[in-house]
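Note that one protein chain of the assembly has been removed; the remaining protein chains are unaltered in position.
And then chain A:
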Amino acid sequence: MESGAGERSSQYSEMDDYESLISTTDAELLKRAWQNEKAAPQILRFEAALVQRSREQIQLMEETVEEYTRNGSDPLTVSLYQMDLDRTLFLLRSYLRTRLQKIEKYMFHIQKTTELWNRLSRPEQKFMGRCIEDMEQHLDQSVLSKLPSSYKSHLKQSSSSEEDDMVPEPQLDTYVICRSNRFLGAFQLDDSGEETVNIEADDLYALPYKSIKPLVETGQIDLV
């Protein structure tokens, strides 16, 4: 279960760096990551490199603000830097919190789905481990231990269930509102290829998350 999150993120970080170099600022990228994470039903890949860079920028800005305050710079300038800092801090916190909420909600599902588990950062994985322990203990102490032996699982309704039918899963066929900044052309909605939609640049669409999942994950489309 110990994952390849490390390799994965480093591989992506190069891409991130390149992309941010040619197009957008980290503030913009962080905003996008935050919006996507908030709107997606499923947990997305942890933006390791982006979070790292944002942290560094925040730290640098904190030092700058401190220095300005110490040598008595114009209080207006200082307060503007402070506001910029607060906005970035808010984004970063909200991003991390949104992920933690998803982890708490879907921990058992993430635990048994390697792909999702690999999307978590190390601290998130640690957090989820502890969450699971607590939840199992809680369920066990309050209910499960008092039930007949075939009903003791926290994953199944009874031992006759074939699947884990007591594990909350994100609903992937839920609809999301999305926007692409470039023309993507005719896009197939379902597996059978019957339904297609023309995705134009900068237009909003309401589409099933399931069908645009790969586009969200590769950053070709943004959720709004």
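Methods note: a contact is a pair of C-beta atoms (placed from the backbone, for glycine too) under 8 Å apart; a residue touches a chain by one contact, two chains touch by 3 or more; residues count from 1.
Everything that follows uses one rule, which is that contacts and distances are computed from a predicted model.
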Undepicted complex member, UniProt protein name, chosen from "5-demethoxyubiquinone hydroxylase, mitochondrial", "Ubiquitinyl hydrolase 1", "DNA replication complex GINS protein PSF2" or "Ubiquinone biosynthesis protein": "DNA replication complex GINS protein PSF2"
Given A:Thr77, A:Thr114 or A:Gln141, the one touching the chain that is not displayed: A:Thr77
Touch residues of chain A, complete complex, unshown partner: 25-28, 31, 35, 38-39, 41, 54, 57-58, 61, 74, 76-77, 79-81, 83-85, 87-88, 90, 105, 109, 165, 167-171, 173-177, 189-192, 194-195, 197, 203-208, 224
